[in-house]
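Note that one protein chain of the assembly has been removed; the remaining protein chains are unaltered in position.
Read from first to last, the chains carry the letters A, B and C; within each, the first residue is number 1.
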Amino acid sequence: MTILLAVFLLTMLVITAVAIVRTRDLFAAVMLLGIFSLLMAANFFVLDAADVALTEAAVGAGISTVLFLGALALTAARERESGDSRWLPLVVVVIMAATVVYATFDKPALGDPNAPVHQHVAPWYLSETPRLIDIPNVVTAVLGSYRGYDTLGEVFVVFTAGIAVLFLLGSGRPGELFSRPPDELSTGGLKHHLIPRVVGKLLIPFIILFGLYVQFHGEYGPGGGFQAGAIIAAGVILYALLEGETRALAALPESALKVMVIGGALLYTLVGVVCMLMGGNFLDYSVLSTNSVAGQQLGIILIEAGVGLAVTGVLLSIFHAFAARATA
Amino acid sequence: MTLTAQLPALQVVLPMLTAPLVAFLRLPQLSWLATTVASATAFGIAVLLTQAVLGTGTLDYAMGGWPAPYGIALAIDEFGALLLLIVTGASTIALLAGKASLDQQIESARQPLFYAGWLLALAGLSGIVMTGDAFNIFVFMEISSLAAYMLVAGGPDRRALTAVFKYLIMGTVGATFYLIGIGLVYMMTGTLNLADMEARIAEVADLKPILVAAGFITIGLALKAAVFPLHAWLPNAYTFAPHAVTVFLAACSTKVSLYVLLRFDFFVFQGNLERHDVQFAGFLLPLALLAILVGSLAAVFERNLKRLLAYSSIAQIGYILLGASCVSLLGLTAGIVHMFNHALAKGALFLAVACIGVRLSRLWVDDLAGLARQMPWTLAAFVAGGLSLIGIPGTAGFISKWYLISAALEQGLTGVLTIVVIVVSSLLAVVYIWRIVEVAYFGSRDAQSPPVSEAPLSLLLPTWFIVIANVYFGLVPALPVDLASAAARSLLGHLL
Amino acid sequence: MSLFLDLGSWVLFGIGSLLLFIGALGVLRLPTLFTRMHAASLTESLGTIAVLTGIMLQAGLTLATMKLLAILLFLLLTSPTSSYALANAALLARNRDQTREQADRK
Partner (left out) sequence: MFITVSIAILVTMALAIIRALRGPSIYDRILAVNMFGTKTVLLVSVVAFLFGRPDFLDLALAYALINFIGVLAVLEFFQSRSLRRELGAAQQRDSL
């Protein structure tokens, strides 16, 4: 059944991807990208990677569509014919695809328990985590502790992206991402907004609540700081869409976002530094408490909080930067 | 734990900690100061680490205290130490010298963000060099690339944006290829630790996924390292970047990718893929030779000063690869020494360009006419850097050429061809450097153009520091040569 | 007892599947946007209710049922809202086009 589902979803994925590449209507491409990301998440889910699927869902379904539209608001809606030939890229892509297919000939079968992946490091994680860290979701243990340095790096990737967007777009005065002309009230465009506004405002608390749940439930089920950050940011973006950027910024001003970004990135790094000061290696949470298991758990909670803060802050800063640019 | 034992972690953590603080400082001057202090401290740490490596051999550091295949381990050997010196040194010098030029090119309101990006690039590059984990390399590659795109996009010319876009697409493709390769290797070995990978790959080395992985990783990294013919993104990125950024990136960013490429091909794949050395030489030697010739020729006909030097960089990357593709102790030593020496020579040249850039807004070769009279010290530094690039005895460049030719002499017939190419390209280097010297010293300045004064001392001092370093390491090459030959020995460990 | 639950699930799943398929067919085959929206809302309201209730019967009184209830509630809130917003936007756009055409004709 897994195979059947995966094949079906992947076929649809390929069709969608080809359509995205072929269309010159950038708006259609954004819509198809939304479908692409939904398919991707369903695929991850079918392959039992719920944490990844949740990330894809949180980022792909809401935020990336909004950011793509923000970019579209700054440019033209149709792709210009470029002089470059499309044949060379096509040839390169076909060769690459053929090579990857060739590589799969000797690949262990999907779910084969004797595959090297299931023989070497993974069994150790599964057998030692209950003793060393004692949390049910091993994925969180791997990301938060065993490979915590990678996760720190990923937080800084997000941070760098945020810095780069702010640097390029310039964080000018606040503006509306989808600005409406001032006399728009007279044209009656807002009337249809009554129902979405009521429903949307009803949903926002639930979205934030769900984000917090994902943040703090990450040790038990799929989730963690990245997903939670994206979900909470999506909630705030919904507020901004319904009530306007100005009110969103009044609720969560740029200085607060700044504090979240710096605070999140610093919190993670400083947890590592504190571990060093207390005599362990960088990010060795065991030394944080007299009981090494409790120390690990404390460390993971702290760094996940740092991740959540930084991701929320960066995503919202990027959103506001696009908005400020769209108005200017 | 003593402080010394924690140094490997601090090398990356220090710039990472400083970056968020710098990003939101209100005062541009202060953000420059904090960045420079952090970068200089990182250089100090790199020096200490090099001493430790020379004393006791490879340094290992277990992140989070988890043992190697389960957690992420840092591993710094001689090769890594050399690269760390290049990365942190280039960053520090570029910052010290770049103040005046950056103040001109970046609006002061955007400077804090710019310097934060600089620190992130520094952290990313040193993170790549130090880690012993294949996926961790990818993570830090993302940090350094994103930061590098941002730094290049800071250039005042609008064309910087299109240049960055190309750079971004190519860089992303390269990183994706690398990731596909890592995924395939992980599928077959179940580990991400490089040392562990090397041990476990032996059982599955003759299977198709490993072969394909080797291809993907090599092409991906070659794309990031601007190896001919995958260099198309480099000239414009270097040309339109702010001058100080060009100094920083030209000195180290492609070399870090080459470093990863060499580590992968020699550590992980070499002993295991069948007749790997022949394949390596067979594919890369012609590319290296072509890179040298095409890069040098393009430089001869180029009229934009920075793009000229960028094409010359493509040729120099060819030299590094040429050394490596000999697959011999001497050849690898030559390639690795050239990483260091090219950083010195190109550093000096681009610093001199930055000096000129402070005074002139356009940097075409013709604009330099008669400039030697007004900016004697700058042009003298340029000539010295050029001499080192050509490989005149007494400069650092000579040392690497010397080793390259000795390595080629071991190779028999192909060696003769190699030597011919090296000599021809050195002559081409003489031509393109001389063209600039001729214009600057013997051209006459346009009467209408406003008088130009010598570059500020804050720029000239670091420039001359690097020029003197060129001469010093030309006369006393012990440090880079020792590190490089030790690195070559450990890279070739399996074949010896 | 469990037989009844299974039977109930079967019936609900059958109805749900049928509704989903008919609705999707409608979205594909019907001629205009508004008729297509009509078909889509069939899958979105009745189809969703049938399928999710069917699963709830299988899950019994567990946390999963609570989550399913929440999902159902949110879907029933959001999908008519977005349909409404979509229809309204499309209608306004069409009206504007018509008035523009009239203005152009004058």
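Convention: a residue touches a chain if its C-beta (ideal position, glycine included) is under 8 Å from a C-beta of that chain, and two chains touch if they have at least 3 such contacts.
A quick note: this is a predicted structure, and the numbers were derived from the prediction, not measured.
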Quiz item: Which displayed chains make contact with the chain that has been left out?
Solution: A, C
Quiz item: Which residue from A:L132, A:L238 or A:V273 sits in contact with the chain not drawn here?
Solution: A:L238
Practice problem: Write down which of A:T16, A:S145 or A:S317 is the residue touching the left-out chain. | Solution: A:T16
Practice problem: Touching the hidden chain in the full complex, which residues of chain A are there? Just list them. | Solution: 1-2, 5, 8-9, 12, 15-16, 19, 27-28, 30-32, 34-35, 38-39, 41-42, 45-46, 48, 50, 53-54, 57-58, 61-62, 65-66, 69, 72-73, 176, 178-181, 183-184, 187, 189, 196, 200, 203, 206-207, 210, 214, 217, 221-223, 227, 231, 234, 237-238, 241-242
Self-check item: Residues in chain C touching the chain absent from view
Solution: 6, 9-10, 13-14, 16-18, 20-21, 23-25, 27-28, 33, 36-37, 40, 43-44, 47-48, 51-52, 54-55, 58-59, 62-64, 67-68, 70-71, 74-75, 78-79, 81-83, 85-86, 89-90, 92-93, 96, 100
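Following the convention adopted for this analysis, only the chains that are shown with their structure count from here on.
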Practice problem: Once you've mapped the touching chain pairs, tell me: line, ring, star, complete or other? | Solution: line
Quiz prompt | From chain C, the most remote chain by mean C-alpha position | solution = B
Self-check item: Where chain A and chain B are represented by their mean Cα positions, the distance between them in whole Å
Solution: 32
Exercise. Compute the distance, rounded to whole Å, between the mean C-alpha positions of chain B and chain C.
Key: 57
Quiz item: Where on chain B does chain A make contact in their complex?
Solution: 1, 6, 9, 13, 16-17, 19-21, 23-24, 61-66, 69-72, 110, 113-114, 116-117, 120, 123-124, 127, 133, 135-136, 139-140, 142-143, 146-147, 149-150, 153-154, 180, 184, 186-192, 200, 204, 207-209, 211-213, 215-216
Self-check item: Contacting residues of chain C [partner chain A, same complex]
Solution: 74, 77-78, 81-82, 84-85, 88-89, 92
Practice problem: Note which residues of chain A are touching chain C in the complex, please. | Solution: 189, 191-193, 195-196, 199-200, 202-203, 206
